[in-house]
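The complex appears here without one of its protein chains, the remainder shown in place.
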Amino acid sequence: MGNLTKEQIQDRIREEAKKALATGEVSCVVGWTKTRFPDKTKPFFAYTDAECDLLVWNEYCINSTAKYALDDRYPEQKIGLITRGCDSRALNRMLKDNQLKRENLYIIGVVCDGKENPVCDGCQHKNPLTYDVLIGEPVEETINEKRFTEVEAFEKLSADEKYEYWAKQYDKCIHCYACRNACPACNCVECYADQYRVGWQGKAADREQNQVYGLTRVFHVGDRCIECGECERVCPMHLPIMRQTKKMLKDINDLFGNYECGLPDDSKPVLGEYKLEDPDEFM
Amino acid sequence: MSVKKDSSWEPVILAFCCNWCTYTGADTAGLNRMKYPENVRVIRVPCSSRVNPQFILRAFQKGADGVLVCGCHPGDCHYATGNYYTRRRFMLMQRLLEYNGIDPKRFQAKWISGSEAAKFRDTVIKVSAEIKALGPNTKFAEGYYAQNEGGNE
Partner (left out) sequence: MYLAKKDLEKALQTLSQKAVVFAPILETIEDKVSDAKTVEKKFMPYFDGAEVALEGFNTVKPPKDVLFPNVEKMYKYKTGAGAYIMELLPEDSQKIIFGIRPCDMRSIDSMDKVFLTKDYVDSYYAKRRENVTIVAFGCLEPSRTCFCDSMGLDPNQAPTADLMMNVAADSEFTICNDCGTKVLTDDGKYILTPQTEKGKALLEQLKELLSDGGESYQDTKCSLHIVKAENLDEKLSKMFEHPIWEKVTKGCIGCGTCTFVCPTCYCFDIDNENHGAEGCKYRCWDSCMFSDYTRMAGGANPRPTKKERLRNRYLHKLEFFNERYGETLCVGCGRCIESCPAHLDISDFIEKASLVEIDASDYSEANYSEGRM
């Protein structure tokens, strides 16, 4: 984490948040604050200096702040966001999907030291990739050698074993759509699943409907997944959702070359473009 | 998982065919009195890229034993680029379904042009035989269709 302690970062966050509010251009700063449980923080919206002093920074700041920028797509003032590496990739995702305007965001980047969240072990970008102001010295980025090991191991199972595993997982699903609502790639103004009278998605939470929902969502976000792990973190029934999206990413890497989402480049989602020289298996 | 032992069982195969190439190809096959297995049900779509991955999931749920997506050869798309998207989409879809336990033979894609009536016939014969060998699909199938012997409503 380089040069700053957790307390110093927390102080800097409060300081930067106050500075941002003082400019008059930023309406609020989204960060985290304490809950009654020492090992939980909750997303928090600071509108005043006094509220800025309630912002905290510790290893339990696990909620993504980025998705809250979508609550108001046409804000009168900028929205301030305390942004870790994963949040910045989430913002890039939504910016690239034309769901947000960069000029509506004020991004306070914080170099992250990893949180109490299993997905952080495989994090490749602890440094925010997009920011207006950065807190902390950027650290050296790591390559996650084990990015696809779990997927590779799962691929080796027999077809029936794979089906059985996923069917049991989808049996658990309660159709709460937390994975969708937490996912920065799930940024449709109206989700197909909310249009259930149209008939795409049945409302019953049984195996068949859950399978359709699960696979449709995976396929829809699979080529735009930033691997932040929010879907898995928020799932109240603990479904291994990342194992599906990572499969998509692995295939994309194998078939169409190195691919990672949420980076501040001008690449398009894989399924939104094509190359003439793509491999062809359908001749 | 119970496999129907009935020897008279015939698979239900859904073929999404592009209006401009494959559907015409299937037409030509008919005009030329070519014989191919009748367990393929052709659905005409404006372009192979019209086929939403959800169509395939729903087809399996509603009793299809196999799904075939057919379109123009790359470069020949009536809309210039549609089938390039199809190519990427269904290469990934096939792998994702395999990852979820569906044999890749049950979901296939093929490029068949308007003049390739024989290729259409051969593809259908081949796919039909492959799916017959695999037996009825029980994965993803909805309870209703599993009980009612599937898809022949």
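Each chain gets a letter, A and B, in the order it is written, and its residues are counted from 1.
Criterion: contacts are C-beta pairs under 8 Å (C-beta built on N, C-alpha and C of every residue); 3 or more make two chains touch, one makes a residue touch a chain.
These figures come from a predicted structure and were not determined experimentally.
*Asks:* Tell me which of A:A17, A:I82 or A:V234 is the one touching the absent chain.
*Replies:* The missing chain is touched by A:V234.
*Asks:* Which of these touches the unseen chain: A:L95, A:A159, A:A178 or A:L255?
*Replies:* A:A178
*Asks:* For the chain left off this view, which of A:D206, A:E260 or A:E273 is in contact with it?
*Replies:* A:D206
*Asks:* Kindly note down the residues of subunit A that lie in touch with the hidden chain.
*Replies:* 35-37, 40-45, 63, 67-68, 71, 150, 153-154, 157, 161, 165, 168-169, 172, 174-178, 180-182, 194, 196-197, 202-206, 233-234, 236-238, 240
Keep this in mind: only the chains that are shown with their structure count from here on.
*Asks:* Roughly how many whole angstrom separate the Cα centroids of subunit A and subunit B?
*Replies:* That gives a centre separation of 35 Å.
*Asks:* Can you list the subunit A residues touching subunit B in their complex?
*Replies:* Within the complex, subunit A contacts subunit B at residues 151, 154-155, 159-164, 166-167, 200, 208, 211-212, 215-216, 218-219, 222-223, 244, 247-248, 251-252, 255-256, 270-271, 274-276, 278-283.
*Asks:* Across the complex, what residues on subunit B touch subunit A?
*Replies:* Per the touch definition, subunit B meets subunit A at residues 1, 53-54, 57-58, 61, 73-74, 81, 84-85, 87-93, 95-96, 98-103, 108-111, 139-140, 142-143.
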